[in-house]
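Taking it in order: structure first as structure tokens, then the write-up.
Of the protein chains in this complex, one is absent; all others appear in place.
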Amino acid sequence: MLKVEQVSKSFGGLKAVSDVSLEVPEGKIVSLIGPNGAGKTTLFAMVAGFLKPNSGKILLQGESLVGLKPHKICELGMVRTFQITQPFAKLSIRENIMVGAYHHTDNPQKASEHAEAIAQRVGMRMSLDAPADDLTVAGRKRLELARALATQPKLLLLDEVMAGLNPSEVEEILTTIRSIRDAGVTIFLIEHVMQAVMSLSDYTYVLNNGELIAAGVPREVASNPHVVEAYLGHGAAERLNAREPHA
Amino acid sequence: MFEPVILTTALINGLMFGAIYSLLALGLTLIYGVLHIINFAHGALLMLAMYAVFFLFSKWGVDPYLALVVVIPGSFAFGYLLYRHVIGKLAKGKDQNILLVTLGLSVVFENAALFFFKADTQTLNLSYAYDMIEIGPALVTLPKMISFGASIVIGLALWALMAKTDLGKAIRAVAKERVGARLMGIDVDHIFAMSYGIGIACLGAAACLLMPSFYVTPTIGHVFVVIAFTTVVLGGMGSFVGALVGGFIIGITESIGGLFLGESLGQIGVPLIFVLILLFRPTGLFGAKA
Partner (left out) sequence: MTAHHPRLLLAGVLILVLLPWVVGSEFLISFAIIVLYSATLGQSWNILGGYAGQFSFGSVLFFGTGAYTSSILHVTYGINPWIGLVAGILMGMLVGAFVGFLSFRFGLRGSYFALITLAFAEAFRIISNSVEFTQAGMGIYIPLDQHPLNFQFEGRTGFYYVILVFFVISVAIALRLERTRFGSRLMAVRENEDAAEALGVDTFGHKMKAIMISGGIGAAGGTFYAQYYLYIDPYIAYGVDKSVEMLLVSIIGGMGTVLGPFIGSLVLHTINEISRHYIDTPGLSLIVYGVILVLIIGFLPDGLIGLFKRKPKGDDAQG
């Protein structure tokens, strides 16, 4: 579904993303992890069309995305959510989701019905006519999800959708995301919450200092010494190994 | 083409006015750099200061240059109080709100001036208004010379204030890092008001330096708003050096434009530069990258 080939991005002298290649197969959930500042959000921004890579290719079902504006990329079937939620504050929850729903209908009535259906699916139980401003963090995350879903994407880019959620909220959203995948949407997500990554992803890529340092099934990646070091610092892998044997 | 005398005179006049524009811009860029607000009331406040200078002269015979001593602190106080009790309170920090509040204030000030002072054009009748000084091949009026010198001095004083004093350091700290400064114990609201006050004090100074060579009406602020903003954007929002250099560039552009295109069309230089800078280099010549 999504192919990223040798993509790089520099800001001034700083190389934020270095020759990164990855693949997101159709129907799978792929995650991108790494310590803060690793370049994950920059990579995401390039895939979603908000930043232009300095070099490399980004292909969605064979079509190149580089240079396309985000709304065009949305037309091709890929939609992103934002790490720091971006609700349409003065609009109601319903109107927020409708903006996504308008992607495939121009009838306000239909869009409203679709918005209600999506809200249900995502587990939003409050009155849809309340202003989006009133939502809690968890509510806003759901709204981000709902809006994106309403566009009926083929590929969903989730940017740290669990950040700021408490454990039970995380569980709920995990279930929701799984059901979205089960309905046929491919998912590519950035995440910090390890529990989510482990239980959700079919495949994981690890970024550190702009470079890909590991890739594989989550369980393998978790015990990869390079990955441990990236998060916990130099020598940590050895120390951990010394303290307890491999499970 | 034009004789050297005319060209030089235009250039020198441009520099003279440019120095005053620098002062206007310094105030505006300080306010933007620290408070991150675009002070649309800048022109109207200048107009009020200019009326103050006018009345000091016409009612009490105070020479405009001597009036600096009164008008600068007066403007500062007015600006401080205006920010502390009106702007700061009403705007609640949102960019859009501050834009509109300062616009609203300019409407109030201009119409108050219209109401109390009427629409007549007022000038100072200085005895030495037309004394000439020779500079090279050109003749320049004495007031313009004095204004030029004074704006340089005031500009330097402002620089000294920002660079060398504790207040200046606090202001720069707040400009750079608002939350951090507050955590360090700096009374940020006070600094905001101080910065706004200093910005308006610059307007007060500019008023004293302008009146000898210019005139005042309630709507004179409109002219200067565009000039001040162009200068600030040209120099770079928040940049002192930018405000100084920008002022001179705009001053010269204005006078050369007037020379080649005539009184009326010559004014096009300023909005033209404004548009070009906003489109192609919004950070200005010396501004920090957004």
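Residue numbering begins at 1 within each chain, and the chains themselves are lettered A and B in the order written.
We take it that a contact is a pair of C-beta atoms (placed from the backbone, for glycine too) under 8 Å apart; a residue touches a chain by one contact, two chains touch by 3 or more.
Remember, predicted model here, so these are calculated numbers, not experimental data.
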{"item": "Where the unshown chain meets subunit B, residue by residue", "value": "38, 40, 86, 89-92, 95-97, 99-101, 103-108, 110-115, 119, 218-219, 222, 225-226, 229-230, 233, 261-262, 264-265, 267-268, 270-272, 274-275, 278-280, 282"}
{"item": "Residue numbers in subunit A that touch the chain omitted from display", "value": "48, 50, 69-71, 74-75, 79-82, 86-92, 95, 98-100, 102-103, 106-108, 111, 125-127, 129-131, 134-139, 142, 147-148, 151, 169"}
